[in-house]
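My questions all concern the structure below.
Of the protein chains in this complex, all but one are displayed in their positions.
Which chain is which? They are A, B, C, D and E, in the order written, and residues in each are numbered from 1.
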Amino acid sequence: MTTVKLWNDAEAEADPRVKAVFDDIRATRKSDFVNNFWRGLAGQPELLAATWNRLKAVMVAPGSLDPLTKELIYVAVSTANGCSYCVHSHTAAARAKGMTEDQYAEFLAVVGMAFQTNGLVTALQIPVDPAFDASTGAS
Amino acid sequence: MTTVKLWNDAEAEADPRVKAVFDDIRATRKSDFVNNFWRGLAGQPELLAATWNRLKAVMVAPGSLDPLTKELIYVAVSTANGCSYCVHSHTAAARAKGMTEDQYAEFLAVVGMAFQTNGLVTALQIPVDPAFDASTGAS
Amino acid sequence: MTTVKLWNDAEAEADPRVKAVFDDIRATRKSDFVNNFWRGLAGQPELLAATWNRLKAVMVAPGSLDPLTKELIYVAVSTANGCSYCVHSHTAAARAKGMTEDQYAEFLAVVGMAFQTNGLVTALQIPVDPAFDASTGAS
Amino acid sequence: MTTVKLWNDAEAEADPRVKAVFDDIRATRKSDFVNNFWRGLAGQPELLAATWNRLKAVMVAPGSLDPLTKELIYVAVSTANGCSYCVHSHTAAARAKGMTEDQYAEFLAVVGMAFQTNGLVTALQIPVDPAFDASTGAS
Amino acid sequence: MTTVKLWNDAEAEADPRVKAVFDDIRATRKSDFVNNFWRGLAGQPELLAATWNRLKAVMVAPGSLDPLTKELIYVAVSTANGCSYCVHSHTAAARAKGMTEDQYAEFLAVVGMAFQTNGLVTALQIPVDPAFDASTGAS
Partner (left out) sequence: MTTVKLWNDAEAEADPRVKAVFDDIRATRKSDFVNNFWRGLAGQPELLAATWNRLKAVMVAPGSLDPLTKELIYVAVSTANGCSYCVHSHTAAARAKGMTEDQYAEFLAVVGMAFQTNGLVTALQIPVDPAFDASTGAS
């Protein structure tokens, strides 16, 4: 169940603003597959375009972090935010970008460790050590 | 303010279970600095030892993810879990492990993007595409 | 799957405390439909009555915020808390109270923006500007 | 404490990309005040510009939701995401856009109610009523 | 910093609705101390009274869970919701109700374990075993 209609290809084809985004998704990813997130956003064409354009700039354009690392960061955030869909889609993306099962096991271990210490630190209300402060620009 | 006492060096020195962990932290990190998290856990020596030993196994031992990537995953989880202390300590650790300001800018862009789509996906309640399912072991 | 039984109408009818609440829900909403939340709470009649009475006071009684605005606030909280059921039920309620698709698109854009800056601010650990302080009562 | 330097006006003035954004913030808001969030983002000029431009499009441009409603949605999300800075800055913005103390009291009551039922629903794992499904587009 | 004024005793004394609640807090707790939460809610007298009355019914009235267990549940929720104030106030309340340091150490170990498996389960998107379903009322 969703709170919006998921647009099929015929519906997307009929709205030029949606068609333009779906075409760019397919061209950028070199695949005919358009996943449900974009089909759910299609009813809000301005938001659809803004979201896709920003995603392309952040996740697809080459930069100083490699594509797999970016996907792992994405899955980490999505896990802690409890976004089931995002965990699924970006874990699949991480595998598509070459994540090995050894790397995934290590990723999971780090996530488990971070959750554990997040809980302990919050329960204990530990004050930040002055050594960690970067506000003076000395970092 | 905290919910527990933060143990100083003299107090830690006086309890052999705490001293053993503090000594190992210093030896492992080749630094005299013991940050507040461990000082707050010192009142629970069993939990202190279990947490440090697991952290060392996950974060310090060599593996298939490089140390900087593991820190970025840690900061990503901590950010989404809203753990202020953990964000500070692991961002500092990422810098200590060589994170450049360009990499940090890109990390922040990915975090912002992940949060944004986490919110949209949850608001829209998008169903997971069958293509993302790995339960059959075909992944 | 749930952690409790969902009470059907016959079961609700047989317990006077549950019947009283279900009757009031139907009378207040001018509808025979009682959604699953109340059916799951029926096994805890005191909690059922307290929750419904407070919900009626907060969401149904007229006040200084219009009913649609209150539903949008409800969906916003539920989205960030990751409550799938609540997102569904209060998005449906917002539509029933007149939300247009243009308003929904704008709501989603605000939610996406808020998530994004929440993530960035938490990652950066930005200190609150003194100008935002209302503790002196001057606001 | 922060994880980045907060840029002062002289530093912002010296970097044309940062200066352009700060100038636009001041012109758009008709105020000389630039709050800490933008000063913390200034070290990442591309992210600074992208975030400000999107915020301006979503929050400042006229639309089908009034400016106060948008601020209340923003505070609601920020509260549930536990973003202290964002709660402060957008509560101040809501007051600047005319929020009365009666409206604020009602906003708080809705937030408290939403949190309460979010917790109950998640503890009970209530299944979504089919009546709330909008995936067929019939909504 | 807060988003509201914290009412001092003189101000509370001057508003009969606030005075009634503060008087009841003091009588119920057999202490002159009124903590900041109630002073911050005082500007919204209806919400102040509703919140206090419900808290008294849930946390103070005798029931089938002992007072310390109820405080530990409260701290557990507050930790996972990242509510710093609530962690502080209810950890103090747990100590006031007799929590030993051994019990606290064990509480922390359970919280750390729960966080860790919450993270792993969400990352792995584990489906609920049919054996855990209670919807048929057989539990």
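Criterion: a contact is a pair of C-beta atoms (placed from the backbone, for glycine too) under 8 Å apart; a residue touches a chain by one contact, two chains touch by 3 or more.
Just so it is clear, the model here is predicted, and its values are computed rather than measured.
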Legend entry - Omitted chain's touching partners, listed by label: A, B, C, D, E
Inset, instruction - Can you work out which residue in D:Ser64, D:Thr122 or D:Ser135 touches the chain that's missing from view? - result: D:Thr122
Legend entry - Selected from A:Val4, A:Leu55 or A:Ala109 as touching the chain missing from the view: A:Ala109
Inset, instruction - Considering the whole complex rather than only what is displayed, give the residues of subunit A touching the chain that is not shown. - result: 82, 87-88, 91-92, 101, 104-105, 108-109, 112, 119, 127
Inset, instruction - Tell me where the left-out chain touches subunit B, residue by residue. - result: 1-6, 50, 54, 57, 128, 130, 132-137, 139
Legend entry - Contacts of subunit D with the absent chain, listed as residue ranges: 75, 79-80, 82, 84, 87-88, 91, 107-108, 111-120, 122-125
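The rule we apply is simple: only the chains that are shown with their structure count from here on.
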Legend entry - Set of chains adjacent to subunit C and to subunit E: A, B, D
Legend entry - Selected from B-E, A-B or C-E, interface repeating B-D by over half of its contact pairs: B-E
Legend entry - Self-contact between copies subunit A and subunit D, residue sets same or different by half: same
Inset, instruction - Round to the nearest whole Å and give the separation of the Cα centres of subunit C and subunit D. - result: 20
Legend entry - Shared interface positions of subunit B, touching two or more other chains: 1, 3, 47, 51, 77, 79-84, 87-88, 91-92, 107-109, 111-120, 122-125, 127
